[in-house]
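What follows is a single structure, written as structure tokens, with notes after it.
Heads up, one of the protein chains got dropped from this complex, but the rest are sitting where they should.
Right, chain A next:
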Amino acid sequence: MTLTRRALMGYGIAGLGFGALGLPNGARAQSGELTIAYNVNLPSFDPTVGPSAVNPTIQGIYQSVFDQYINQEPDLSFTGGLITEWGWTDDNTRIRMVVRDGVKWHDGSDFTAEDVVWSLERAGAADTGNPIQFVWSKIGNFAIDGNVITADVIEFEPTLFKWMGFLTGYVLPKAYYEKVGAEGFEAAPIGTGPYMVDKFERNAYLRLKANPDYWGGAPAFDTVTLKFVTDASSRVAEIESGASDITLEIPYEEYDRLTAKDGLEGVTTPVSDIGMIFLNDIEVMTDKNVRLAAAHAIDKSLIVDRLLSGYGVPIDTLQTPEYAAYDASIKVPYDPEKAKELLAASGYGPDNPVKFTIQTTRGFKPKDYEMIQAIVGLWRRVGIEAEIEVYEIAKHYELRAADQLAPAAFYNWGNSVGDPATSTGFAMFGPSPHSVWDTPDLIEKIAPLWGEANEEARIAGWKEVDKYIAEEGYVIPLIQYVQPIVHRTGLSVTPNVSGALHPYQVKPA
């Protein structure tokens, strides 16, 4: 091949073009900077209204900028946030909170008890669009005395203070918000959190700068950039190319591959997100033998090992070991022979299988469809013939709210508050729009627990309910998910059981 002058010029220009545009992506991290390839977008900055307010994954971003009334630690325990002491009066008719001293908003103004009261009143008002308004509206008639706030209990809600460290439990700046309005706040939000908003490009990235006066201590990094990379393969490319220092929620196979490479490390933690199969009290699911057979026929350990590369924890109730009402003694073991016996008692078997539909998402959670495929295969062995129907998660929500789910439906339930009321309670209490099991026996068992003031009795009560549900087979808990986080060497990342990745909890190793 002859290299002509024209061809040489062409190659030269092409090379210059690549050289000019192409940037070395590796080793971009500069001292004091941290870049995270985040798995979700941040649609809105107000953490108390709209759909993003109830998205658990986004809370890690909100908690970088705003503080909660009460802090939730990585292990789901609660410690002082912007209120340092809290509690009920003996007769549960009033609450008392002590506001933290010496805290400043990002604009330098003082944080006061008025901010707390205003935030709680706003959250409880029906017209502000707070999705958790039904909790916040249960207190009112606030009074401020120095740093102490008292309020009347309109309706006793035992989990009230847990909600203060959970969804929409954020304190916003009264004076600033009233001055700039909702739109102004969206454009330039301020909080009391460890990081201040420096620049926000919607759907692209959020650049945060350190709040050096943070009451919990100055953050480890001067600048944190959260890139919103919602595609898992793109997040893998981000960390592998060195363009990001940390990423999360990637396929387990990729986690194993990446952490085997030089310069990358990882951490996996069981999080407060479980895979489960809702059973609806319709068709064959009204037969206890069928329900229990379906539960006993599933080898959860096998599913975790084969499909999730070992990253998952089999569970037998809707509580994970980190939750307040976890009871290790409740077991629904894999026992295919027992499943066959139960089915035989109802006239079913491999030659005369019981038939029903199971709904599942595909790709919404790791290996969701594959898990259901495997379960259907295990069921077939004992005499259950289930037809898989794939739907979108939006359809699941709609059907569940309307109590129109199929006899069986796969779902993942998050409960980072760790309270049984927000796991077993909301998932299994018939009148709840999230529950599809509506039999009176279970409603009668759960109903008294909503207002139970004695915490020990309340937790014991929920354990009893979980035991009853397991005996009756009203739901099939499957696994507790494990969250994979990959980061470059030289960082120390503290994972949260809640599943939220907090930039503040990332430090140089």
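Convention: contacts are C-beta pairs under 8 Å (C-beta built on N, C-alpha and C of every residue); 3 or more make two chains touch, one makes a residue touch a chain; residues count from 1.
Following the convention adopted for this analysis, contacts and distances are computed from a predicted model.
Participant: Choose one: "ABC transporter permease", "Response regulator", "O-acetylhomoserine aminocarboxypropyltransferase" or "Cytochrome c oxidase subunit 1". The correct choice is the protein name in UniProt for the chain not shown.
Facilitator: Matching the unshown chain against "ABC transporter permease", "Response regulator", "O-acetylhomoserine aminocarboxypropyltransferase" or "Cytochrome c oxidase subunit 1" yields "ABC transporter permease".
Participant: Looking at the whole complex, which of A:Ile139, A:Ile190, A:Ala210 or A:Val229 touches the chain that is not displayed?
Facilitator: Checking the options A:Ile139, A:Ile190, A:Ala210 or A:Val229, the one contacting the hidden chain is A:Val229.
Participant: Of A:Asp101, A:Asp152 or A:Glu201, which sits in contact with the chain we cannot see?
Facilitator: Per the contact definition at the top, the residue touching the missing chain is A:Glu201.
Participant: Among A:Gly50, A:Pro74 or A:Gly349, single out the residue that touches the unshown chain.
Facilitator: A:Gly50
Participant: Which candidate, A:Gln72, A:Ser119 or A:Thr422, sits in contact with the chain we can't see?
Facilitator: Reading the full complex, the residue touching the unseen chain is A:Thr422.
Participant: Give the residue, chosen from A:Gly32, A:Gly87 or A:Gly129, that touches the chain omitted from the document.
Facilitator: If we include the chain that is not displayed, A:Gly129 is the one touching it.
Participant: Could you list which residues of chain A touch the chain missing from the display?
Facilitator: Residues 18, 20-26, 35, 37, 41, 43-44, 46, 49-52, 54, 126-127, 129, 131-135, 167, 182-183, 186, 199, 201-205, 207, 225, 227-231, 233-234, 237-238, 240-243, 391-395, 397-398, 400-401, 415, 421-422, 425-427, 431-434 of chain A touch the chain absent from view.
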